[in-house]
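The complex appears here minus one protein chain, its other protein chains still in place.
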Amino acid sequence: MGISAKDVEYLAHLARIQLSPEELQRFSGQLDEILAYVEKLKKAKTEGAPPTSHVLPLTNVFREDKLQPSLSNEAALANAPSREGPYFKVPQIIDPTS
Amino acid sequence: MTVRDIQILYEQKEASPSDVVKTFLDPIEEREPKVHAFAWFDADRLRDQAKMLERMSNAERGPLWGIPVLIKDNICVEGVPTTCSSKILAGFRPPYSATVVERLKRAGVLLLGMANMDEFAFGSSCEHSCYGPTRNPWDLTRVPGGSSGGSAAAVAARMAPLALGSDTGGSIRQPASFCGVVGLKPTYGRVSRYGLIAFASSLDQIGPITRTVEENALLLQVIAGFDPRDSTSADLPVPDYARSIREGVKGLRLGVAKEYLGEGVVPEVRQAVEAALDQFRRLGAVIQEISMPHTEYAIPTYYIVATAEASSNLARFEGVRYGHRAKPGRDGQTMLQMFTQSREEGFGPEAKRRIILGTFVLSSGYYEAYYGHALKVRTLIKRDFDRAFERVDCLVTPTAPTPAFRLGEKLEDPLTMYLSDILTISVNLAGVPALALPCGFTKSGLPMGMQLIAKPFAEETLFRVGHAYEQATDWIHREPML
Partner (left out) sequence: MEYRPVIGLEVHLQLKTASKIFCGCSTLFGASPNSQVCPVCLGLPGVLPVLNRQVFLYGVRVALGLQCKIQPTIVFHRKNYFYPDLPKGYQISQYDLPLGTGGHVVVPGTAAAPGTDFKVRIHRVHMEEDAGKLVHRPEEGYSLVDLNRAGVPLLEIVSEPDLESPEQAHEYLKTLKGILEYLEVSDCDMEKGSLRCDANISLSPASADRTAPPTGTKVEIKNLNSFKAVARSLAYEIKRQGRALDAGEKLMQETRLWDDVQGMTQGMRSKEFAHDYRYFPEPDLVPFAVPSEEIDRVGKGLPELPRQRAQRFVDQYKLPTADAVALTSSRSTADYYEACIRLLPKGKEASPCKAVANWLLGDLAREMNERNVDGIEGLKFPPGHLVELVDLIDSGKISGKMAKEVLTEALQSGQSPAAVVQAKGLSQVTDRESIRAAARKVLEEQPQAAADYKQGKGQSLMFLVGQLMRKTKGAANPGLAQEVLRELLENR
């Protein structure tokens, strides 16, 4: 398993992180090393082992359909880096879909 | 001052919370510049809290009334900067408090401040913080461990009697071990995660970091229990931990797994744990050898599961609703640029590395080979524990393979850093509880730790075993020279 700077660039785009060429190089080397280490997992005999995504055998945890107080608009926007009136403000989106 | 010391002062009306605040302000002022355990501290606010507590009637005073507690910087406190020691959350003040914080407030604690940590709990050294590294109170050239390094260092340096940490792969236990204090990773589901800024949701737990096992039980008693806001919290009664803590270890079966004493564990640590086992024999416990055959897979499994979840959990930090947003460039800023630049500027290198790794293991074409496979191996690791606890009540292992390492020693070598978590990680994958407590000092005076592991929801057993050992030894009475 080799992970190239180009692979890292694609992953960084998926994760929406801009990386410098130097970081791309460094990360691809480090990720390569980590993935080589992870290869040893392939030896594990997992036939018949179901995947564990939850360690507790809990099921059917619900809340009732009851209203709880919302935040005030002011509290909701208090940490916003940019706002306009009651809205969060963001740069323009190309190709609006909604 | 221990919690008990403070409570006696209160009971005998010899001190008020304001007095206690004063007695902690001095050591903080003196030692904090050296240790750098705090991410946020506000003495005025602390004094105000003390005055509020003093106005409470006796009936209103909870079990931890007037006891200062330090909170890890990834546990939300309403109105207080809660930043995960990351630039991307600089200045973020949550409009709500974590469930554990609500419970602490109801118990009457003084919220002492926020503890420094590795950014988003990514790290084992507390060097990956936007506030700079925390140092080990026993040797300022060494790391306190991580990611709850600030919490452990503050308790060790007597700047806080109690602290909360969070543990995803050892983040409470390893710093407890490096700093010579007691840290508990509770059973997954024992303590509500609501308000804990998630690293890896299926592994994270909040837990107490304290000087003694008894104090640890006291703090868990307050924060544990079902929370309707956390679907993964267990709806089970919380036992009265104080009741069973003095029952001793006579007749208990303690297991030793050779996989936990293998290569990488330095001789001094191994000898300390072996000495502890002798101590347990003398106290009447039965020691059994057991095998945990899938231990070697724990680190790769962990780094796949944890980074995958982290890559998703950290997607919300994109500069729309809170946190850091990159300034537009000369040609303005598109939505895409706003996302990618804010995240590039806001996250440190370790966070970026883990997000990229997590994105990779979930990406189309690799999911089955990495994430899907790791979830199955996780089952094998969990089964090792299930089988072990059919035979023994508690496992005894070292907490970390080495004592605290030097600052900068592993910073540029992520894999080696990851390997230092080898003894703590399986516990999170299996969801079982584990208690780390001091079991000796190296010749050069650094603390070493022992880890006790029990079956799910058997924290009582851990406290019982830990307390018996603590009573039979005197490690907790040593103090770092600062």
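As written, the chain order gives the labels A and B, with residue 1 at the start of each chain.
As a convention for this text, contacts are C-beta pairs under 8 Å (C-beta built on N, C-alpha and C of every residue); 3 or more make two chains touch, one makes a residue touch a chain.
As the structure is a prediction and not an experimental result, all values here were calculated from the model.
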Contact partner of the left-out chain, one of B:246, B:281, B:316 or B:391: B:316
Among listed residues B:198, B:217, B:326 or B:395, the absent chain is touched only by B:198
Just one of B:50, B:76, B:153 or B:299 touches the chain that is missing; which is it? B:76
Please give every residue of chain B in contact with the chain that is not shown. 74-76, 82, 84, 89, 92, 94-96, 98, 193-198, 200-202, 228-232, 308-309, 311-312, 314-318, 320-322, 332, 335-336, 339, 359, 362-364, 367, 371
Mind pulling the chain A residues that touch the left-out chain? 13-14, 16, 53-54, 56, 58-73, 76-77, 84-98
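Just so it is clear, only the chains that are shown with their structure count from here on.
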Go ahead and note the Å separation of the Cα centroids belonging to chain A and chain B. 23
Looking at the complex, which residues from chain B come into contact with chain A? 91-93, 95, 188-189, 202, 228, 231-232, 234, 294, 296-297, 299-301, 303-304, 311, 315, 318-325, 328, 332-341, 343-344, 347, 349, 352-353, 355-357, 359-360, 363, 370, 372-380, 382-383, 414-415, 418, 429-431, 456
Under the definition above, what is the set of chain A residues touching chain B in their complex? 3, 7-8, 11-19, 23, 27, 30-31, 33-34, 37-42, 44-46, 49-56, 58, 61, 63, 71, 75-76, 78-82, 88, 90-94
